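Missing here is one protein chain; the remaining ones are kept as they sit in the complex.
To keep things simple, chains are lettered A, B and C as they appear, and every chain counts its residues starting from 1.
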Amino acid sequence: MDKNPILRIATKILFAPIILFGLYVQFHGDFGPGGGFQAGVIIASAFILYAIVFGLEKGKELFPLNINLFLLALGGILYGGVGIASMLLGEEFLSYNVLGTSNQAGQHIGILLVEFGVGLTVSNVMIALFYAFADFKTSGETK
Amino acid sequence: MTDIIIKNLPILVVICPLMMSLIVVLIPYNFLSWVITLSTTFITFIFSLLLYQEVYLHTSISYALGNWAPPLGIEYVIDKVSIVPIIIISLISFITTIFSSKIMPAEINSSSISKVYSLWLLAIAGLIGLVTTGDAFNLFVFLEISSLASVALVAMGGQKDKQGLVAAYNYLVLGAVGATLYVIGVGLLYGITGTLNLADLSKRIAEINDNKALIAGFGFMIIGIMVKAAVFPLHIWLPRAYAYAPSAVSVLLAATATKASLYILARILFSVFDISDTLIINTLQYVILPLSILAMFAGTIMAIFEKDIKRLLAHSSIAQIGYITLAFAIGTKASVAAGFIHLFNHALIKGALFMAITSMSFYINKRITINNLSGLGREMPITFVCFVICSLSLAGIPLTAGFISKLYIIKASISADGIWIAMLILASSALSVVYLWKMIEALWFHEGPKNLLIKENSLVYIPLLIITFLNIYFGLDASLVVNSSFEASEQLLGARK
Amino acid sequence: MISELIINAFLVSIMLGIGIALLKSRSVIYTVLLTSAYSLVAALMFISLDAVDVAFTEASVGAGISTILFLAAMAFLPREEEKNVTSQVFPAIVCLVLGGILIWCSYDLPQIGLASSPIHQHIVPEYIAGSRNDIGIPNIVTSVLASYRGYDTFGETIVVFTAGIAVLAILKNNKKEVKKLKSKKKVLDNG
Partner (left out) sequence: MISSSLGVWNYWVVFLLMMIGLFLVIGRKNLLKKIVGLTIFQTSVFLLYITFGKIQGGTAPILNNINNTIYSNPLPHVLILTAIVVGVATTALGLSLVLRINSEYGSIEEDDISAQDLVDYHDLIETNKNVSVKFKK
């Protein structure tokens, strides 16, 4: 597939807008449909498209596996961290009220961070899943 | 700081393994990941003991997550009932983690050890979360965390024996169907009551009478949970999953996984719905009671004809689950308490039996069949003395924990005018001696291979010794278990009558 | 109102058609594509039922990522499904019982779209008011998802994480390494 110039150029052109759209969905989730989960999938799809068109090796160069694994856990840690922070500030787990100067500000900060954590984990899990499935032949078919 | 810990104990028992699982996966050194896992399970166990103390001070703790008052937000409920499975899960998971130190690297390739420990902690966290939650949908989420993690752990057995993969697949598909049926049930109940909080749900259900959707919702919920708890005709995933999982995973799953679901079953039957309701009385009498009796005999008979030892123990688990559901089905306070006693004791017994058998496969690189057992008792005395003691406990010989639970189940069934049930329990126990004797005979009285020169590893047998000691201790002085179980059933059934 | 219902009825009919086609088809590629189409129609259905967030997710996940995963997996799998030899009577009975129970109880379910049923009267008005006053976010779904039921979403994130780690652990089984492990074991047995 990597011989086809139309696909290659189209992918290069589309790559940035897809990620931009993903970020829009991520941070616009408070006002319209969207949020961390959908954004995660959209951002993942940009990397998957790149890996499909330019080959898995190029994809891994663009987004290495160990960074992928790190970010995959980081999203969950961020989400749990918000909960633990609110616990340390004297409230229940995941009560965002204490995070800001007023209750509403706290809720805004909490929701923003939490959605970001979801987006991080989801996008990285989807990329990791695709890598694992596409890479299966080289490790599994050795019998 | 202590204030914060005491105040947040209900969530800490879940969050502690959950957060650590996210960190363990990043650790490249296998030994270090084991150390972190061990300390996490230890801390979780300490938290659960503290929680036990707190519960007996306050009778019931409600923890509103995100500080949104239930039924608006999700609520965690810890009472004298839910503390029983929490203690079981955290205790067994701690002991099993010690056990896994040598066994895990021998069976799983070193590049995936940290991932396996991460999944291990996720499975534990999922089970504890399942038990503590007071919200019907949150229960589903944790059900899925624990079952996905356990499926992956079972599939790790596929590195040694390809059947582990098929076992994991069947577990996954049946588990997913069970979970989906549960979701349908919750959906129907939500559709007619408009709430997901279990306490609120039970209040609103009491106001509704004669609604077909209520009956259907109840049925779907119960069937979904029964798949997860491996109640008799829905148990088909269990023998293979236990038999082909890696050793340490078999121990963990056999001792904890079905226990959490059985607790949920009791909770739905007695606390969400009303025990005096004809719907529940009919379900107990005409569905769960016959199925339990069938399970008792079917499980035992399958175990008698089984030659693969791990499968044999799995079949025996099905029979033991039958005893527990039978005790629930009788439906008196004494019998439900007996069910909880057996829930605890069976976790100890099955954990120990699986530990003894799988530690054997650590020394001898073979699948363990009845033929392979010949003469090993003399080669590995420590392991198999423990094995014999726990077998006696399973059969219900006096001075062991198993005796106590049988005693209370039989006492409860006689006082509920079920002499014939008591007779059936005795008959099935007598049958279980057949397969236990078969193994003991092979171990101690058959000539075996000479010159094996097995040197038992202390990290492998110390956890086994701990569980065996607990088996004897709770056989001699059962007051702690019995009292907690009676308090639990009092709280579970007492509120309604 | 009627027009909405007609659109819905049309969409579910398409879904039913896809379902029946799935029952008949034996080719794996058709199956995967039909599943993708099914998810897409379901997403349209969600839009017409006012669940825009769900529709967005179903379209990106059900029709997007799942299909990619199915196609990636399909590359290594047989292309045709074999004919069943065993009897399918028992599974059919189980399904009929499931459907029968659901249809039996559907008369006692709340009528679709009735604003006075308890599902719309209990709790939910508080969410709508709270989203405006306590949280200050226009999208009620986001505020319920991230704040009121934030713990569920945490659980959901953990489920995704679990699946990711599980797939990595299952698929990254280098055969060579397992063999090395077995030979190491033998040394351990002998010595």
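Note that a residue touches a chain if its C-beta (ideal position, glycine included) is under 8 Å from a C-beta of that chain, and two chains touch if they have at least 3 such contacts.
Being a predicted model, the structure only gives us computed values, none of them experimental.
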item	value
Displayed partners of the chain not shown (whole complex)	A, B, C
Chain not shown, touching residues in subunit B	137, 140-141, 144, 148, 151-152, 155, 158, 161-163, 165-166, 168-169, 172-173, 176-177, 180, 183-184, 187, 190-191, 196, 307-308, 366-367, 369, 371-372
For subunit A, residues in touch with the removed chain	31-33, 37, 122, 129, 132-133, 136, 140-141, 143
Touch residues of subunit C, complete complex, unshown partner	1-2, 5-6, 8-9, 12-13, 15-16, 19-20, 22-23, 28, 31-32, 35, 38-39, 42, 45-46, 49-54, 57-58, 61-62, 65-66, 69-70, 73-74, 76-78, 81-82, 84-86, 88, 91-92, 94-96, 98-99, 102-103, 106, 109-115, 119-120, 123-124, 127-128, 131-132, 138-141, 144-145, 149, 152-153, 155-156, 159-160, 162-164, 166-167, 170-171, 173
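One rule holds in what follows: only the chains that are shown with their structure count from here on.
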item	value
Centroid comparison with subunit A (C-alpha atoms), farthest chain	B
Rounded Å distance, subunit A centre to subunit B centre (Cα mean)	35
Geometric centre distance via CA averages, subunit C-subunit A, whole Å	20
Computed distance of Cα centres, subunit C from subunit B, in Å	28
Residues of subunit C whose C-beta touches two or more other chains	147, 150-151, 156, 158, 161, 163, 165, 168, 172-174
Residues of subunit B engaged with two or more neighbouring chains	18, 22, 25, 65-66, 68
Subunit B contact footprint on subunit C (complex, rising order)	101-102, 104-110, 117-124, 126-127, 130, 147-152, 155-156, 158-159, 161-163, 165-166, 168-170, 172-174, 177-178, 181-182, 185-186, 188-189
Residues on subunit B engaged by subunit C in the complex (per definition of touch)	18, 22, 25, 65-66, 68, 71-74, 106, 109-112, 115-116, 118-119, 122, 125, 129, 135, 137-138, 141-142, 144-145, 148-149, 151-152, 155-156, 158-160, 184, 188, 190-195, 204, 211-217, 219, 363-365
Residues on subunit A engaged by subunit B in the complex (per definition of touch)	69-70, 72-73, 76-77, 80, 83-84, 87-88, 90-97
